[in-house]
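Missing here: one protein chain of the complex. Every other protein chain is in place.
Labels for the chains are A, B and C, by order of writing; each one numbers its residues from 1.
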């Protein structure tokens, strides 16, 4: 799993914000498609963030994936379609590759949008310095 | 002015919806960038819509243009930038051509989005049949 | 109240469905879409009535260079945007509106620009329409396929005989079929002088005289490529 790189990205983003503010807590939203191992991510993150923001609180949320067909308008969820383990694995690297494996359950179009649940987003609670 | 074609488009869209519902009123939102002569549009529209939806009520609104820079995040309005008459004329045909003439007032980037005020949108009040 | 609707689509559908429409597409850029669009439109205008060419490649328009429309030409408007006229050929694209200045359009903006032109055109007098589409599975192509293309539309897919183009074209044609389009015709064009004529499919050979013919309909008509495209037209 590439949780290491994701942890590193989060720490880089925290660092960038530290220039202007003191970050007291981080909220991490994990998209379902990225299929991240929360415990491993948390372990790396705690290790890396020590030097940057030692007393920061970290919370996690998972966001369910939601798709909408650009041709017929149907919306659907990940559990409504079948994916092999290999396909799940490919999608966890680059969520957009879902377009190669999933089609609209109603009209068959591969032209749909990922409304929710694609990647990792974060927000901070800050104390102005 | 090409109000004729715009009136025709609105009538075609009303027709399409008549198949399912009775349209009692139409709300027309005119984007500032399209610089439409409301009276001329209204005149054409009343003429064309007679056969399709004789007793329909039509209302108009204008939507002010609003831009946001994709590089630095600044938002601005049309009155914040200078355009020649020729440029206004080009933009009234194809609002996206604004990218050839306007740059972000803060950072100079031509990569910005038109958040509001680009074209013509409509909505209906309907009576289910 | 319903949500906000885009009235342009209904008019575009109504106007396109009355005419013969050819979409010139390709998996890749640089395979000859614009060149073949021009030659095909010219042949159609000579043999099957007035033809409108639309440059839907709004991020990198160059159909005007091929057929010889100055970017400074202005357009009229009475019952809609009036195409620029060259004999039996009509032309519209974003270039008259941007005056050939660079204009970075995101995919979603390119879609809007193309809908705007198609939605406001004065189509009267034109029997055929040739649309030069941006390369690949662009937002513009997907929007045309989802919203306005009907059974009367032919999708021409241009490929070169190069490995790179053939590999991309396979993925591309498969996708068009997945999307349910049946009226898909493959045409090989050889801009790199590879000289390998494919077993099946239409073929336009390498023609170095094209370069000097760009900008003049008369010179284009004298090229070997044009003669070949005229023959291709009979098979469409």
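Keep this in mind: a residue touches a chain if its C-beta (ideal position, glycine included) is under 8 Å from a C-beta of that chain, and two chains touch if they have at least 3 such contacts.
Just so it is clear, the structure is predicted and the values come from calculations on it, not from any experiment.
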Absent-chain contact - pick from C:76, C:102, C:125 or C:150: C:102
Contact partner of the left-out chain, one of C:131, C:175 or C:225: C:175
Chain not shown, touching residues in chain B: 70-71, 103, 108-111
Residues belonging to chain C that touch the chain removed from view: 27-31, 34, 59-60, 62, 65-66, 100-102, 104-108, 110, 134-139, 142, 160, 162-164, 167-168, 171-172, 174-175, 178, 191-194, 208, 211, 214-215
Residues belonging to chain A that touch the chain removed from view: 1-2, 4-6, 8-10, 12-13, 15-17, 27, 29, 70, 90-91, 93-97, 99-101, 110-111, 113-114, 118-126
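What we mean here is this: only the chains that are shown with their structure count from here on.
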Chain contact topology (line, ring, star, complete or other): line
Averaged-CA centre spacing for the pair chain C and chain A, given as whole angstrom: 39
Separation of chain B from chain C, taking each centre as the mean of its C-alpha atoms, in whole Å: 27
Chain C: positions in contact with at least two other chains: none
Two or more partner chains touched - positions in chain B: none
